[in-house]
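The structure appears below as structure tokens.
Excluded from the complex is one protein chain; the other protein chains are retained at their positions.
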């Protein structure tokens, strides 16, 4: 694909099973490569998405189950800050107030509690939303820096 | 994933753009690896799926466009012939009578006209259907042979 | 799409004695077969004695890639060029086999064999 053409929307729908996080990573890797995103950023994006999906499985659904998780990938080309990939992760599980989802103090060394920090460190925009009738929507944007 | 557990359904939705066939291949590779399908069979399945999606873009939609193509992957574990992966490819394009979709005589050496032959050679079951209001449904089944 | 583009289907074109070697890369499917077609036609215009297509870095090819190669073979015959393939991974070779075209093409184990 020529690097100035627009990536059309992609949707990947899985159920809340930790095994599927790797399927999503594979699809995202291919999609991000199509817009020419630098390899290092593809790795980071995949890390952030893994954290986000893991959180949906763990907190949204309270564990592995047959409920759906939907990831939509959109290519934003009109943004004044430059081209970007938008990832919208939708679940139908527990709703929580978006402002309660935050990263913890990193100075305390203990297992866990790092997912939200990782997502916010990697993505250029992160917003949680619970406006729908059921579940949460997590919108993440990563600007595209091309491989040199 | 333990190799006797069941793979839950996966859905990948793209638009009719040839660039996306590689995204589907990546997702299928990861999913098929989760059920322990032999590497060689994963390659073949990806070839058959690429042919099927290419045909939808070319014949179902008459070229690249923004119309959807949906792939559902199901893990069949109750079949008496053994475990299998089922791939259901759905489009909303042109409808044709299923019996008109067939492979050509291979003795004639000319470019093209090999897709349906490849799909049928690789998959253990292939059936086209145009029962829905719009578009075609192609159901393909590949039995799972595990890597030795 | 420029040739410097990372996703370009042609990795390298080399002139050897009496032959042009075209090194391909990446997945060759419907999204890239027309680019491949243009590149091959370009080379065949020069009517080389032989065109060696090295597919060592091709991980995947489907029937749209194959159609391009069949067309290239037919054209090269008309031009009096010899079309030779080398570096086919098992999964690429299987596309030829399933389509029963493995005996129609000249397929070599190595580039040096294809050149000799």
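In this document, chain identifiers A, B and C correspond to the written order of the chains, with residue numbering beginning at 1 in each.
Keep this in mind: contacts are C-beta pairs under 8 Å (C-beta built on N, C-alpha and C of every residue); 3 or more make two chains touch, one makes a residue touch a chain.
None of the values given here were measured: they were computed from a predicted structure.
Enquirer: Among A:36, A:93, A:115 or A:135, which residue is in contact with the omitted chain in the full complex?
Expert: Within the whole complex, the residue contacting the unshown chain is A:115.
Enquirer: For a quick check of understanding: of A:57, A:101 or A:141, which residue touches the chain that isn't displayed?
Expert: Missing-chain contact among the listed residues: A:57.
Enquirer: On subunit A, where is the contact patch with the chain that was removed from view?
Expert: With respect to the unshown chain, the touching residues of subunit A are 17-19, 21-22, 25, 40, 43-44, 46-47, 50-51, 54, 57-58, 106, 109-112, 114-115, 117-118, 121-122.
Operating definition for what follows: only the chains that are shown with their structure count from here on.
Enquirer: Averaging over Cα atoms per chain, report the distance between subunit A and subunit C in Å.
Expert: Spacing between the chain centres: roughly 39 Å.
Enquirer: Let me have the rounded angstrom distance from the C-alpha centre of subunit A over to the C-alpha centre of subunit B, please.
Expert: 27
Enquirer: Provide the list of subunit B residues touching at least two other chains, using ranges where the numbers run on.
Expert: 17, 19, 22, 25
Enquirer: Spell out, as numbers or ranges, the residues of subunit C touching 2 or more other chains.
Expert: Touching at least two other chains: 31.
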